[in-house]
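This is the structure I have questions about; it appears just below.
What follows is chain A.
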Amino acid sequence: MGKINTSKFTRRGVLKSIGAGAGVVGASAVAPGLTGFAQAQSSAPIRLGFQVHRTGIGAAYGRWYDRTTQAAVKRINDMGGINGRPVEIITEDDGTDPKRGAEVVEKFATLYNCDIAFGTLFSHVVYGSAPRAGELKLPYFVVSEGHHVASGKLNRYTLQPGITDVKSQVQAMAPFVSDNLGKKITMIYPDFAFGHDHRDFFTAAIEAQGGTVVESIAIPPTETSFTKYFPRIPRETEVIYHVMVGPAVLTFVKELGEFFGPNRPEIFGFIDSLEAVDINSPGLEFLENTYFWEGHPRNAQADQTSYDKVYRAAVGVDDNGASLDDPKDFSTYSHMFGCWETLNIIKAGMEAADYQGPADRTKLIEAVEAMSDMPHSDDHPQGAKRFNGKTHQTFGHQYISKVSNGKLVVEHTTSIEDGLYEDEVDYTTQSF
Partner candidate 1 sequence: MDAMTILSTRNLTKAYGGIRANTDINFDLPKGQIMALIGPNGAGKSTFVGMVSGRITATSGDVFFEGNNISKLPAHKRIARGIAYTFQITSVFTGLPLRENIALAARRKLGSDKAATDIKVAQVLDRVGLTDRADMIAGDLSYGHQRILEIAMGLAQDPRLFILDEPTQGLTELEVENFIKLIKSLAGETTILLIEHNMDVVMKTADQITVLNQGEVLAAGTPAQIRANKAVQAAYLGTTDA
Partner candidate 2 sequence: MEFGPHLMLASLEGAVTAAILALTAMGLSIVFGVMRVVNIAHGEFFMLGAVIAWWVASLLGGHPAIGFVLALVLAPLIVGTLAAVADRFILQRINYDPDRTIVATIGLLYIIQQTTLMTFGPEARPVQPPFNTRLALPWFEYGENGFAMIWPWGLSITSYKLFVIVAAITIITGLWLFLTRSKAGLLMRATQQDSETAQAFGVPVQRVYSWVFGLGAGLAAIGAVLVVPIQQAHYLMGQDPLLLSFIVVIIGGLGSLPGTIIAAILIGMSDGIISVFFSPTLAKIIATLVVAMVLVFRPQGLLGKSEG
């Protein structure tokens, strides 16, 4: 019980010290006033437990999350590590399974003595793992784009500082869709919680814009053929909004094209459907001139920033979003930046909290909670972010791209404000 008392004590201390822009003044036995890289108390590496989907349904994403993470850690270590200590990544596969996810978190905390856990994408794994992370008092940084963190369903130890959540993404899309594509929308989404989030948040957002969702078609997750569901699309539909995940997405898009033939409505999709897939794959010609949400533009744009250039080179991705080693091997470009940015935030947080070891975990969380605006930079190549310490959720810019000659060309960039919504939780009021 002693631990909890101490951490409450330090929390106040950290808030104060961060507010003053100084080092740490805490009740724990940390030498005060020492910040920076050189005066590390220990040269032992900081251990980050990386929960990765190496097998199971998330494996295509997991491979790229892994590459991005390795690249980000290499960069951090090349720049002198964190608080003068090297960073070591301990990778464990969770099989994209919530039960195994919880076990992996436990392994990080109690077997490997990791300082934090990080990297989970699929939201059911986040849900399965987060309670365990909270009980073990292990800071758990997820890169999942789920609304689970900001909805208040998790706990104070779970944060999502590196990627915008789905509610914000969807909300930011609605004005563009209703202003440029049409007001009568048919949504097609998987009959998963993830799909339901799209349905609920987008329906609300589009109605606020004066549009309507004329039909929503939830596709069962095990489905491999889709044509039979397309007749449900009402004739009056002006825009089809699609977001599918899993290996059957190619079939979905292809069959959508075959269903409509030459006379199609406008089509707006989430790139989740085609992450790790070549947009020029056979059968996808149909996507020409359709629109996509992109978390991070896959194709290097005409006005590419130096940040994107640095990031792309570090991860080993070419201008088309494919691997430098294999131009047919496409990345999950719209999501994986989250690993890079999250790691940089962890670094910044650990430096702000003068993190020395597991005893400082709560200080790290408080330091991250104290963060707010993050500028577009090498640390944040996707764009500027605004972190909400109360909801543990970050908000960023979103991109809407049009497929032109087989390339995704950004047509519109949303502002951070487009994606803001009212707080649903204040984690900072919860005790550690």
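Here, a residue touches a chain if its C-beta (ideal position, glycine included) is under 8 Å from a C-beta of that chain, and two chains touch if they have at least 3 such contacts; residues count from 1.
Selection rule: all candidates are chains of the complex that A comes from, given by their letters.
Predicted model only: the values in this text are computed from it and were never measured.
Colleague: All of these sit in the same complex as chain A, but only one touches it there. Which of 1 or 2 is it?
Modeller: The answer is candidate 2.
Colleague: Within their complex, state which residues of chain A touch candidate 2.
Modeller: These residues of chain A touch candidate 2: 55-57, 59-60, 62-63, 191, 217-220, 222-225, 227-233, 235, 247-251, 254, 258-261, 263, 276-277, 281-283, 329-330.
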